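Note that this complex is displayed minus one protein chain, with the remaining chains in position.
Labels for the chains are A, B and C, by order of writing; each one numbers its residues from 1.
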Amino acid sequence: MARVVVDVMPKPEILDPQGQAVANALPRLGFEGITSVRQGKHFELEVDDSVDDAALEKIAETFLANPVIEDWVVRRVGA
Amino acid sequence: MARVVVDVMPKPEILDPQGQAVANALPRLGFEGITSVRQGKHFELEVDDSVDDAALEKIAETFLANPVIEDWVVRRVGA
Amino acid sequence: MSIDTVKNAETTPDQEQPFRELGLKDDEYARIREILGRRPTDAELAMYSIMWSEHCSYKSSKVHFRHFSESLTDEMRAKMLAGIGENAGVVDIGDGWAITFKVESHNHPSYVEPYQGAATGVGGIVRDIIAMGARPLAVMDSLRFGKADAPDTRRVLPGVVAGVGGYGNCLGLPNIGGEVVFDESYAGNPLVNALCVGVLRVEDLHLAHASGAGNKIILFGARTGLDGIGGVSVLASDTFAGDDGSGKRKKLPAVQVGDPFTEKVLIECCLELFQQGIVVGIQDLGGAGLSCATSELASAGDGGMHVYLERVPLRATGMTPAEILSSESQERMCAVVAPENVDAFMAVCAKWDVIASEIGEVTEGERLVITWNDEVVVDVPPRTVAHEGPVYNRPIERPADQDALIANGPESLARPTAAADILKTIVTMAASPNLASRRWVTQQYDRYVRGGTVLAQPSDAGMIRIDEETNRGIALATDCNGRFTKLDPYAGAQLALAEAYRNVSVSGATPIAVSDCLNFGSPEDPAVMWQFEQAIRGIADGCRELGIPVTGGNVSFYNQTGSTAILPTPVIGVLGVIDDVRRRIPTGIGAEAGETLLLLGDTRDEFGGSEWAHVVHGHLGGTPPKVDLARERLLGEVLLAGSRDGMVSAAHDLSDGGLAQALVEACLIGETGARVFLDSDQDAFTQLFSESAGRVLVAVPRSEELRFTDMCTARQLPWRKVGVVDPESESLEIQDLGQLQLGELRAAWEGTLPALFD
């Protein structure tokens, strides 16, 4: 059994309305000094040991992320 | 200038329909061996050096996460 | 994990139990012991405490419901297929169609977690409608918040609106109306009342009950988790204190997260089950989860029931029987199925990917027995849980300050007299939070889905076509002016009823039934109980006079911040029928060339509780406008006749803000100018801003003017010509006062909510 994290983020050149909204709101709420915010998705998976890195990469690329607009990172955490 | 990552996840006892939907879809797509999926949000912030950990914690708690139903982790990455 | 069984309870009669923490009074706990002849088990205690709560047992309100039944006439009873006491009322609307509808509150959860609270409120009321065997048709949401510019309103309102939309949109139910009201009294206690309406064939009505020994009980839909079991988590802790770090269950937030997709699939699954005729009945799992569903099904049936609790599919590990019984996990239903139909039932669930488990069966006995891995954890007479809870005759006392409130009338408030001031007041009022356009809210709701929506926001009533062949349809409106109810709960409740009735009438439909959601402060406060009793009597008497029954509703008590109660808010939903939706009456003027504007009804100097007094003077006092239900009925009849004969091209009821606001809305919605003339007999201010009830602004094609006014005269309905529609004009012109440009009015009316909440 392993824990796997996949982070999916909008590509830099793609509009990120959610991150934008957060960035705009922060100064209004009195938080200064945040120069940029991007918002994406964070997945935590529990996977059997039989699932190899190639399968994980495949899941991220074909399913968890849309490569047209998103980048992603897959990492195994803990043991 | 620092990069900060905030991951926000539904609390374990709270229903996570998003993760659930992904978990249910995976076997149908031919991916076996994923026993659980939780889905949350991933924020990447660029912050001035003037922003201290307390401020970041405050931003996460009061704004990025909803403490009633979500847990969160703040970490500084790179330099 | 050691489980408290009946056997254990019998041998440990003196074990201390945290019944007070669970909300039970000493005498209520004593009664449970008396019923059982022993102490309750943990699981039984959880069941009784939830089912005997105010929310589930109606213990403070029940005695007052007799006003509803006592006021029923044969005329009112005739069309009612199911009334108070069922999941939702059902009325026969002709052609073999029946309509079921109900309003329910989800106030407190929406304050704690606005998005999920409101979302699950919509989910819950929709399940009530499905349980009747109906296809849900549409939803509405009646909302109350603290002051519009208060910081907390900025937290609560956007979340609530997004939640109502997020859930309803995903279910594919058009949102066809509602209310948004701001008043300081709701600051710590917003109101989120959701309404759902559904349709079925008369012969398909299913009242849930567990009859027929051997029939199976099937739980289907979402898994059961730790949601909403806040209170009951004390049972799992040694100390009853909960958060003591003992490794036992922490006190959990009583928040549920909704999964609208699961509910959408559940709807389709239920409809297919009903259609195939393979269920005896279906019961929704609402506030009290399995405790409620099992005890209600069993007591509505003619036998007992045995439930095997370990068969319930769980989402969390280590849940105790008490927790499973009290979980409020959403999107679950319970069905009673004859053994020979179980396979077919399971096949339908499989088609929709719905998890289903046989968790028990109907038995010969009279007891509800629940076992956990062969140990009996519940053994009770089900009626004592579901229906024979405590009933209170709470003390009632007219508040000491009621007279002072009434004495402090609006007469002394400064009124604008100069033309420019009156015009300015019109703009100020149009931009005030309670009168401003609701578009910021309603734009987040899908009103088109399923293709049956004939009228929706900003119309006075929502209207849905239910039969594409005959064009038969229904109309719905909800209303309540809490300031009127505060000044006089009896009259105020009737004014709410009158307004909702009128809103349905102006759409061209005929009102036929009422559902209400009674939102009040603490029933332990005699002044609140006085308001409550007065309001119920007002509604019951009013319904009798209008000839339309209350078919169901919901009571929500304890709506208060600290010890300050909210304005008494009996939200009234009125359902109407229309034989042909193509003759609906729109709200906006200007659809036909050459329209005359007529004002129907009497305008008196009535400003107690008015929006003008509230907006301009922050004043609340005096008496509310006079109620005349016979007049409302007459108005309805005249509008119906006018719509049948093609004499009315638009109609808009007058309510908050009076004639001025009605004119502004009719012009802006119709994107048309108008020229208005006031009467010389009465001062301009009163004519424009009075909130006298029983009035409607209608537009009639010039060719029909005489015919229509003759009809009004013949039927003794007062009318007055107040202007003409001018499609060429870009302004609302009021003779002797001046002009208001539509652009300026639109900016005022439409700008307010976006400025506050974007």
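To be clear about the criterion, a residue touches a chain if its C-beta (ideal position, glycine included) is under 8 Å from a C-beta of that chain, and two chains touch if they have at least 3 such contacts.
Just so we're on the same page, contacts and distances are computed from a predicted model.
Of "Alpha-ketoacid dehydrogenase subunit beta", "Dihydroxyacetone kinase, C-terminal domain", "Phosphoribosylformylglycinamidine synthase subunit PurQ" or "Glutaconate CoA-transferase subunit B", only "Phosphoribosylformylglycinamidine synthase subunit PurQ" is the UniProt protein name of the chain excluded from the display. Among the chains on display, the ones the left-out chain touches in the entire complex are A, B, C. Screening C:N8, C:S69, C:T428 or C:Q443 against the full complex identifies C:Q443 as the residue touching the chain left out.
For the chain missing from the display, the contacting residue among C:P109, C:G225 or C:P260 is C:P260, taking the whole complex into account.
The chain omitted from view is touched by exactly one of C:P18, C:G166 or C:G588, namely C:G166. The omitted chain makes contact with chain A at the following residues, 10, 13-15, 17-18, 21, 63-64, 66, 68-69. Counting over the whole complex, chain C has residues 162, 165-166, 169-172, 259-262, 264-265, 268, 352-353, 442-454, 465, 468, 581-582, 758 touching the chain that is not drawn. In the full complex, chain B touches the hidden chain at residues 17-18, 21-22, 25, 28-29, 39.
Please note the rule applied: only the chains that are shown with their structure count from here on.
One inter-chain figure worth recording: chain A and chain B are separated by 9 Å, centre to centre, where each centre is the mean of the chain's CA atoms.
Measuring from the averaged C-alpha position of chain A to that of chain C gives a distance of 40 Å. Looking at the complex, you find that chain A touches chain B at residues 1, 7-9, 19, 22, 25-26, 29, 31-48, 50-51, 55, 58-59, 62-64. If you check the complex, the residues on chain B that touch chain C are 10, 13-17, 20-21, 24, 66, 68-69.
Contacts from chain C toward chain B in the complex involve residues 112-113, 116, 222, 225-227, 252-253, 255-259, 261-262, 315-316, 329-330, 353.
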